[in-house]
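In this view, the complex is presented without one of its protein chains, the others remaining in place.
Chain naming follows the written order as A, B and C, and within any one chain the residues start at number 1.
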Amino acid sequence: MLEQLKETVFQANLELPRQGLIKYTWGNVSAIDRETNLFVIKPSGVDYKTMQASDMVVCDLDGNIVEGTLNPSSDMPTHAVLYRHFPEIGGIVHTHSTWATTWAQAGLDLPAMGTTHADTFYGTVPCARFLTKEEIDQGYEEQTGELIAATFKERQIKPMEVPGVLLHGHGPFTWGKDADSAVMNAVVLEEVAKMNLFTRQLNSFAEELPQAILDKHYLRKHGKNAYYGQK
Amino acid sequence: MLEQLKETVFQANLELPRQGLIKYTWGNVSAIDRETNLFVIKPSGVDYKTMQASDMVVCDLDGNIVEGTLNPSSDMPTHAVLYRHFPEIGGIVHTHSTWATTWAQAGLDLPAMGTTHADTFYGTVPCARFLTKEEIDQGYEEQTGELIAATFKERQIKPMEVPGVLLHGHGPFTWGKDADSAVMNAVVLEEVAKMNLFTRQLNSFAEELPQAILDKHYLRKHGKNAYYGQK
Amino acid sequence: MLEQLKETVFQANLELPRQGLIKYTWGNVSAIDRETNLFVIKPSGVDYKTMQASDMVVCDLDGNIVEGTLNPSSDMPTHAVLYRHFPEIGGIVHTHSTWATTWAQAGLDLPAMGTTHADTFYGTVPCARFLTKEEIDQGYEEQTGELIAATFKERQIKPMEVPGVLLHGHGPFTWGKDADSAVMNAVVLEEVAKMNLFTRQLNSFAEELPQAILDKHYLRKHGKNAYYGQK
Partner (left out) sequence: MLEQLKETVFQANLELPRQGLIKYTWGNVSAIDRETNLFVIKPSGVDYKTMQASDMVVCDLDGNIVEGTLNPSSDMPTHAVLYRHFPEIGGIVHTHSTWATTWAQAGLDLPAMGTTHADTFYGTVPCARFLTKEEIDQGYEEQTGELIAATFKERQIKPMEVPGVLLHGHGPFTWGKDADSAVMNAVVLEEVAKMNLFTRQLNSFAEELPQAILDKHYLRKHGKNAYYGQK
């Protein structure tokens, strides 16, 4: 069942430690098959050295396990909710990567301060508030997904234009058209989080990127007339 | 004698440089066999490139060498004292890892500011005070262990809920149910120390993690109804 | 066509991730053949794992593609302009390396604070201002090159004495007599940017390097009577 997607998700999970985004088994990657509306996610707490593609777990959008003998990542319900709310996305990544998590712990939005940011994120990456005790009791992981969706709706941010979020006191989620681009967006977010922190330390008056440069960089790569990369 | 445990302790010591926690021979790992109340610890100042499992030294809880031709780690008496005071623990790690040592040098408790912390440490990691000249003269390494135990008692912290400590001007000790989990806790402490330092720099008003989220993350992994990982 | 130069440029591009200057395909290196006034540059957005020397693109100084089936780096027109304005240079590098980009995002000139800087850069590395909307609309990449040239002219800096620049909100460009020295200058700039940031944090009154030491270090390596290295 979804063997190809399992292999993709498996490889994308292995990419997390290679990119320095996680230690041990702290992260998780999933990808969805939009035809069947089933998604594949890594199992919970399995050592990356022994994990295999066949260990990946298949789930549906209500968070039910459809195939697999191992428990899925405990964050699986968050993935399900995000796939429900954001129909454009095909892959999701969650990590506790150092610098993005630092911003998340600080409870601050990550502003666009350079073109590295603008090449991937079309503006500020929002930091969603702490979950309340009520939300936690109601279902921590589902409510995390609901809070992300509500944050994007309330702030009128399009998930494919800003493919990531920070969770106050927790860490980042990123997404993309597939698992690989979600991982790449996690790498960019981590790097931008590091640079922006030190930018503000170096010059506390440092300005956000002017709109015209933000537009130029985002659109030359993702706009209608994009001319970055090969056709 | 305790050949299996020697191999475990040997491998756990090799893991320290692989995880970036030590340079040269600066750290030490031990593990105890609670049936015989003997523990195995690495020898002092032996190059990790040539060290073998058979070089591990066996000691008793009074700090006597029971087997081994090499001197044990000079911190051995601290390990003995901790095994005496904390009967639940099975392994101990000491390093001078960069960021945990930075907090130790700053003489500050490490507060829980995110879920990375909460997944392993159920609240603030305490920083024990400097040893006095009298304590040093009395037996520096033993008194270090006594001070750690006294700090946990006085502050009513359970050693298995907060499996680590900072020593003012020195560095971290961590522990766990066995050598491997003590190493993992050292990795988490180091990462959290790094993130929390920069979190406070980024936002000096950054709040500690709300109790409800601390509870949720710690208990979903370590509580009675834990659902993280595989059964 | 220019097969030797393609190999050189290809290898120099591969050196960028090895030196920790880029992630993915974020940077680009070019080199020029001054006899034909043609330069070779890497293609846009091609995975470094599969890229080959034959994928390099040959361009002329007006920014036309002379040979190659792939799109050149989207920053190609900046390279063309720099080769036109700076006839002494033979290679150009552009990266978003962490610390140089941090200074670029802060919008600050990078002062000479130590001999590591002085061994390569004979004084302050300038930070060019943001491009205006008009300049962007006129041709973003060309105007980036024009702005760099204008900055050096206005501030009377010789491009071979200070072989690099920061672009506000973007990142560094470096150059040199050939592709390899341009890469080496990018490595130096990155390291100096890191050290100077923390130097100022450690001591906000830290002085710039005295002129006599700046002269000594730059000139013992690059002056008429240089005695560094082998003849």
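Just so it is clear, a residue touches a chain if its C-beta (ideal position, glycine included) is under 8 Å from a C-beta of that chain, and two chains touch if they have at least 3 such contacts.
These numbers were taken from a predicted model, which means no experiment stands behind them.
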(request) Please identify which of the visible chains the hidden chain touches across the whole complex. (result) B, C
(message) For a quick check of understanding: of B:44, B:124 or B:151, which residue touches the chain that isn't displayed?
(response) B:44
(message) Can you say which of B:81, B:131, B:147 or B:188 touches the chain missing from this structure?
(response) B:131
(message) Applying the definition given at the start, please give the residues of subunit B touching the unseen chain.
(response) 23-24, 26, 43-46, 70-71, 74, 96, 98-99, 101-108, 130-133, 136, 140, 169-171, 197, 200-201
(request) Using the touch rule from the top, list residues of subunit C that touch the missing partner. (result) 19, 113-116, 184, 187, 191, 194-196, 198-199, 201-203, 206-207, 209-210, 212-213, 216, 220, 227-231
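What we mean here is this: only the chains that are shown with their structure count from here on.
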(message) Please identify the chain lying most centrally, where each chain is represented by the average of its Cα atoms.
(response) A
(request) Round to the nearest whole Å and give the separation of the Cα centres of subunit B and subunit C. (result) 46
(message) At least two partner chains per residue is the criterion; list those residues in subunit C.
(response) none
